[in-house]
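Heads up, one of the protein chains got dropped from this complex, but the rest are sitting where they should.
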Amino acid sequence: MVPLTWYLVLAAGLFCIGVFGALARKNAVGVLMGVELMLNAVNINLVAFWRHTAVSGMTGQLFAIFVITVAAAEAAVGLALFIAIYRQRRTVNVEEIDTMKG
Amino acid sequence: MQPVIFALLALITLGAAIMVVTTRNLLRAALWLILAFFGIAGIFILLNAEFLAVAQILIYVGAIATLIIFAIMLTHNVMDPTQPRFDEQWGVVGGFAALLFVALAAIVTRVAWPVAAGEVPADAIQRLGAHAPRTPEHKEWFH
Partner (left out) sequence: MHETSVAVPAIFNLVPILPFLPLAAFVLIVLWANRDKKLSAGLAIGGVGLSWVLGWAVAFTTFGIEGFGEPVRMFRDWLPTGRTWQAFGFAVDPLAAAMLIMVPFVCFLIFVYSVGYMGVGKPESDHDERGAPAEPGHVDRLASRFFAYIALFATGMIGLILADNLIMLLIFWEIMGLCSYLLIGFWFARKYDDPKQITPKEAGLKAFLTTRIGDTVMLAGIFLLYAQTQSLSFADIFKPETLERLATTTVNLPLIGATPWATLIGILIFCGAIGKSAQFPLHVWLPDAMEGPTPVSALIHAATMVSAGVYLAIRTFPLMQAVPHGPAMQFMAFIGAFTALFAATIAVAQNDIKRVLAYSTISQLGYMFAALGIGAYVAATFHLLTHAFFKALLFLGSGSVIHGMEHGHHAGMGQQVLGIRYSDTGDQYPIPNTHAFDPQDMRNMGGLFRRMPRTAWTFIIGGLALSGFPIVTAGFWSKDEILSDAFNGHTVVFITLALAALLTAFYTARQIVMTFFGAPRTAAAEHASEHDSIFAWMTVPLMALAVFAVAGGWVGIPREFPVLGALSTNPFHHYIEGLAEALEIHVEELPFNSVPLLTSLVVALGGLTLGWLVYRKFGVGAGLAPAHEGDREGSPLQIPDPLARPLGGLYTVLRNKYYFDEIYHAVFIRPVQRLATWLYRVDDLWVIDPLVDGVGKLWRGISEVGQWLDTHIVDGAVNGLAAVIGWCGGFVRVIQTGKAQNYLLVGLVTVSVLLGAFLLLPK
């Protein structure tokens, strides 16, 4: 069996790639894809811990299902927001969406 | 055998993920994302979480990736291909993301995780359903 640590390192790598995508991409959809990668990395962690430490309880898988659910909702809402922003401002470049600017 | 499969899947997943965040063409990035999702589904199977693997493909590939592709198409022609694909802070982000990876990897390899070997119960999916949160058994709205 593959050791737990391998999975964790894989998840860490995936997470950091996701972070890079979320923070460095200019296009809002690209940012969202980065976030999806981060969520998936978390899922790998959850399932790996379930398999290697508490295989009889189902908590790890259950939380992974929660994450998937939230990710789906988040994608739907986020993309709807992008379309709304696009229709109003003709852009999905996150650098131009800076109404929070102080 | 398993380590080999794992290495292969990890390679696919990480490679696809890197392509997702670096490809200039967003549509292609989305296709890479789908590949990454498949890789993760493979990891789940490797972890004996078949149900999750199926859910992963159904929801991520079937729904979220499709949504993303739709959004890309609906906001078509927004990004000027001559413009940079990254924002101005990408260098810093890259550096710190790498630093974060190193730190995380260092931590997860050092900690002595309470690993307990065990077999996946046969009725794993029934248990999953039994553990799922739900409202208590009230038949009527008011009583």
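The first chain written gets the first letter, and so on, giving A and B; residue counts start at 1 in each chain.
The rule is simple: a contact is a pair of C-beta atoms (placed from the backbone, for glycine too) under 8 Å apart; a residue touches a chain by one contact, two chains touch by 3 or more.
This is a predicted model, so every value here is computed, not measured.
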item	value
In the full complex, displayed partners of the excluded chain	A, B
Residue in contact with the excluded chain [from B:A30, B:I59, B:I72 or B:A97]	B:A97
Contact with the hidden chain (one of A:V31, A:I44, A:M58 or A:A71)	A:V31
Options A:L4, A:L23, A:A71 or A:V92, residue touching the unrepresented chain	A:L23
Identified contact with the non-displayed chain, of B:L11, B:V54, B:I107 or B:A132	B:I107
Residue numbers in subunit B that touch the chain omitted from display	87-89, 91-93, 96-97, 99-100, 103-104, 106-107, 136, 138, 140-143
Those residues of subunit A which, in the complete complex, touch the missing chain	19, 22-24, 31, 94-95, 97-102
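Here is the rule we use: only the chains that are shown with their structure count from here on.
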item	value
List of subunit A residues in touch with subunit B within their complex	1-2, 4-10, 12-21, 23-27, 29-30, 32-34, 36-37, 40, 43-44, 47-59, 61-62, 64-65, 68, 71-72, 75-76, 79, 82-83, 86, 90-95
In the complex with subunit A, residue positions of subunit B that touch it	2-3, 6, 10, 13-14, 17-18, 20-21, 26, 29-30, 33, 36-37, 40, 43-44, 46-49, 51-52, 55-56, 59-60, 63-64, 67-68, 70-72, 74-75, 78-79, 83-90, 93-94, 97-98, 100-101, 104-105, 108-109, 113-121, 124, 127-128, 131-132
